[in-house]
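In what follows, a single structure is set out as structure tokens and then discussed.
The complex is shown incomplete by one protein chain, all other protein chains being positioned as in the whole.
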Amino acid sequence: MLKSETIDVEAVRRDFPILKRKVHGKRLVYLDNAATTQKPQSVIDALVDYYSRYNSNVHRSVHTLGEEATEAYEDSRRKVAKFVGAQAKETVFVRGTTEATNLVRFAWGEKYVKKGDLIVATLMEHHSNIVPWQLLAKSRGAVLKYVGLTPDGELDMGSLEGLLRESPRLVAFAHCSNVLGTINDVATICTKARSAGATTIVDGAQSVPHLPVDLASLGADFYAFSGHKMLGPTGIGVLIGKKRLLEEMDPFEGGGEMIREVFEDHSTWNDVPHKFEAGTVNVAGAIGFGAAVDYLSRLGMDKVREHEVRLLDYAYDALSSLKGFHAYGPEDTKKRSGLIAFNYADVHPHDLATILDEEGVAIRSGHHCAQLLMRCLDVSATNRASFYVYNSYDDVDALRHGIEKAGAIFKV
Amino acid sequence: MLKSETIDVEAVRRDFPILKRKVHGKRLVYLDNAATTQKPQSVIDALVDYYSRYNSNVHRSVHTLGEEATEAYEDSRRKVAKFVGAQAKETVFVRGTTEATNLVRFAWGEKYVKKGDLIVATLMEHHSNIVPWQLLAKSRGAVLKYVGLTPDGELDMGSLEGLLRESPRLVAFAHCSNVLGTINDVATICTKARSAGATTIVDGAQSVPHLPVDLASLGADFYAFSGHKMLGPTGIGVLIGKKRLLEEMDPFEGGGEMIREVFEDHSTWNDVPHKFEAGTVNVAGAIGFGAAVDYLSRLGMDKVREHEVRLLDYAYDALSSLKGFHAYGPEDTKKRSGLIAFNYADVHPHDLATILDEEGVAIRSGHHCAQLLMRCLDVSATNRASFYVYNSYDDVDALRHGIEKAGAIFKV
Amino acid sequence: MSSADIYRELILDYYRNPRNFGKLEKFDIQAHDTNPLCGDEIEMQIRVGGENTIEEIKFTGKGCAISQASASMLTELAKGKPLEWVRQVAKEDVFKLLGNPDLGPSRVKCALLGMKVLKTGVYGYLGAHYDDPDGSV
Partner (left out) sequence: MSSADIYRELILDYYRNPRNFGKLEKFDIQAHDTNPLCGDEIEMQIRVGGENTIEEIKFTGKGCAISQASASMLTELAKGKPLEWVRQVAKEDVFKLLGNPDLGPSRVKCALLGMKVLKTGVYGYLGAHYDDPDGSV
């Protein structure tokens, strides 16, 4: 077990009921945290408590259950906003990062992006920060270009600056890459983009769960992340936007809750953030998200980060000596988040994942929703081991052991 | 307690932990089921089991947790589809009815509705089946008209037929009104609309929870409903669409899972229904929805319906004799679903709801996201008591008692 | 506090016989708002008199007893006061007018709708912007 001065992993592990489970008779070693994380008992309890004690639709009912549910829902909004240094009024609950980027595409993009405008994304983006901009470019007649990467897997700042000279309307990029692990310098990029007159949208799906993030100092216009990747339930995430932008944008989905008044030929909109929360929201999801943020706040995000850096260092030591092991992304662990994408000899990632699964080790294999990046790296797939608060050195040892087994089977 | 031959209410009530709760020291009498229903222990357990045993992202991972989560998620899709006589491939998981209508607006409407086209909705629609069409009409330069209502609160078939003669592109209407309770004749309307060349979208938010629904015999092109209104978790619902339509439509949100291949300048799409499920889906929500459908299937939807009709009949008897009591919608309980919207003397619905709350009775008061209908009825708000499987004659008695108390306070 | 206490004689009286209900022929300030969550509506009109005082004030609206009574009571209180006074009006003042009832958060919004409309109108006239702290979240 990891004897970290920062996080008591054994205590943390006891909070996650799933970690008691066996897979193929082996201890579950869950290293697929970048896809989704496991949930502590406190998050599960928050859901059970909600459904067993005060489940109700929010914002609509004056009865006690309705008031309690509304309070808890709005309280979670305040918690999540505070967790990243944002205001509750700027914090829109959505299904996840993907819905957030699409919301911006429809409600901001379709209104402000004009024919011939330039949209800039990067080659390290997740599909959720590419496909909406392709669709927007198509519908508005705009042009989409990509910031290139350095050989080390960082954003090529020369390429970015070249594109900024073309005065883009929008610059879309990830705070952390879900494959390379690269931590991008959000504050600098946003400052440059703003000087170039561009609006910025930052994909925080892999940063907020793993690093201390203070939006007040980053300067992004829009910032998105998902609850399920940070101990929260599935089906909930947030889009945080500058208030003025949210107010000026068109609505996204139309329906209950987002309206002020409905007439036969037109309607008027509710205040932000409600203007973007049409229909019955994922009340339980939001409440569970609040509980997840409480859990992480108790641990402390600086400690979470430090814990992951230790695991990364340990994993590099343990794995890079394996013959045929090749990792992607920056080598300096200070520049990357707690995941390692790699390939191992000619063992295809799917085959490796199957062999590891038999040892109880869950990793992700495939293109990681980053096909443009896969083409940059000239691979069709990679393995990815991604760490979180409950992972230990033992987990890394189990991973190494499984890879060695695959090496034996494949006669590497 | 209701001694129904059809549903054993006392047994059902034991399945719902929230019903043990007290509100202002009184037994909780939950009559706000049209807004959202309570959840049986089996649904809560399904969520806990998922998070405690096999939580994982779906469709992406080859490890055991991923395979189990994917199986359970797709199994829920099959259950929900089967519950309404539809095919799993035609069944798209969304957040709820509101997201479903908006999906159709963006993915079908923006593609097929042209300048000058007519869109038909009705004056009894929930805002979620109005606002998307207003926004669509605005963006496409189309015209939106409404089917009127009869004095009894049914759709005016003459008005509908007049509009159909103008060859609308789309006819949008509710299977059941959430205020009037009116059950519309979906099969007939869809047949007429189809002859007129129109595509149909039916809002099933208030029908699927309360009536046996067999989509194979209804002939709607699109049909939508919400899990949270039928014992399921928040944040999950479905859009069911004819397969050919779903295949021909544009995608809605772009991101992971919905793509087949992503290139720099374009992408290709995954098969339906995945084409419409961008990003990480609400896995737990879908699994809980499956458990909810299991619960309702065990009760039998014909019995659920019969139970509600009995409660309706009992409630009419109990309430209509109150001086100043005025109910809306068809009088024949066979023509309406299990809810009663009403006003009581000059006691404003919000005031009544507050007084009832003190007696433990939760009803909904307000415009019920149906402002056009409120204007038709010439009121700004109504009360609404809506029933479900765990409600009993006792609950109706408590409602009557609370209204009498309000009468005393307001000196009606 | 029970609902019988919330709905005291006084509130019911203001609900059924609202003071200052109606429209002004001539006015300098007009503001309107609805509570999107319940549909309650209030409109206020003010004629500004010498030394920037509230010379005349009337309201119309529909909604629950609490929203209508509190709006009506507030107009009574406001009449004759300097416009600047409106800046200092706080929700506690409204609650006091209503007899400090024990209202849940959603009913608090009913109670404060009139104050919100009053402030929006007067702040606008004074060239300021009223940002409702109890607003949407």
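Residue numbering begins at 1 within each chain, and the chains themselves are lettered A, B and C in the order written.
FYI, a contact is a pair of C-beta atoms (placed from the backbone, for glycine too) under 8 Å apart; a residue touches a chain by one contact, two chains touch by 3 or more.
Since this is a predicted model, take the numbers as computed values, not measurements.
Colleague: From the touch rule at the top of the page, work out which displayed chains the omitted chain touches.
Modeller: Contacts of the unshown chain, counting the full complex: A, B.
Colleague: Can you work out which residue in A:Asn57, A:Ser337 or A:Gln371 touches the chain that's missing from view?
Modeller: A:Gln371
Colleague: Which one touches the absent chain: B:His59, B:Lys192, B:Arg305 or B:His401?
Modeller: Checking the options B:His59, B:Lys192, B:Arg305 or B:His401, the one contacting the hidden chain is B:His59.
Colleague: Given that one chain is not shown, which residue among B:His24, B:Arg260 or B:Lys411 touches it?
Modeller: Of all options in B:His24, B:Arg260 or B:Lys411, contact with the hidden chain holds for B:Arg260.
Colleague: Of the residues listed, B:Pro209, B:Gly227, B:Gly255 or B:Pro273, which one is in contact with the missing chain?
Modeller: B:Pro273
Colleague: Footprint of the hidden chain on chain B, which residues?
Modeller: Touching the chain left out of view, chain B contributes residues 59-62, 64, 66-67, 70-71, 74, 77-78, 88-89, 91, 259-261, 270-274.
Colleague: What chain A residues would touch the chain not displayed?
Modeller: 346, 348-351, 354-355, 357-358, 365-367, 371, 374, 380-381, 405-406, 409-411
We take it that only the chains that are shown with their structure count from here on.
Colleague: Approximately how many whole Å separate the CA-defined centres of chain A and chain B?
Modeller: The mean C-alpha positions of chain A and chain B differ by 31 Å.
Colleague: With chain centres defined as C-alpha means, what is the inter-centre distance between chain A and chain C in Å?
Modeller: Each chain reduced to its C-alpha mean, chain A and chain C end up 45 Å apart.
Colleague: What are the residue numbers in chain B that touch two or more other chains?
Modeller: Answer for chain B, listing residues that touch two or more other chains: 350, 354, 357, 365-366, 371.
Colleague: What are the residue numbers in chain C that touch two or more other chains?
Modeller: In chain C, residues 37-38, 104, 107 touch at least two other chains, as defined above.
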